[in-house]
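For this view, one protein chain was removed and the others were kept in their places.
On to chain A.
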Amino acid sequence: MNTTLDRVNALVLKAVPELEPGFAPSDSFADVLDVDSLSVVEIMTNVEKEFGFDFEDEDIAHVQNVQDILDILQREQ
């Protein structure tokens, strides 16, 4: 069974296909993975569709890595 982490990682790779799999939840999108800000929005839009909720604007502005997304998902569920 896919964990939430697996599902989020898959959504990251869907938005940024050139990314090497195997990144860590704590890896910074901007500083470590070189994912630009508009790709972060695409990742978050993918997460919204998959998990059926809308991020707050504050979340969209401040998410730095996959762990931040997991924390918000836990808060929402």
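Simple rule for what comes next: contacts are C-beta pairs under 8 Å (C-beta built on N, C-alpha and C of every residue); 3 or more make two chains touch, one makes a residue touch a chain; residues count from 1.
One rule holds in what follows: contacts and distances are computed from a predicted model.
Asks: The chain that is not shown, which UniProt protein name from "Probable heme-iron transport system permease protein IsdF", "acetyl-CoA carboxytransferase", "Beta-ketoacyl-[acyl-carrier-protein] synthase III" or "ABC transporter ATP-binding protein" does it carry?
Replies: Record says "Beta-ketoacyl-[acyl-carrier-protein] synthase III".
Asks: Looking at A:6, A:36 or A:76, which makes contact with the chain not pictured?
Replies: If we include the chain that is not displayed, A:36 is the one touching it.
Asks: Spell out, residue by residue, where the missing chain touches chain A.
Replies: Touch with the absent chain occurs at residues 36-38, 40-42, 45, 57, 60-61.
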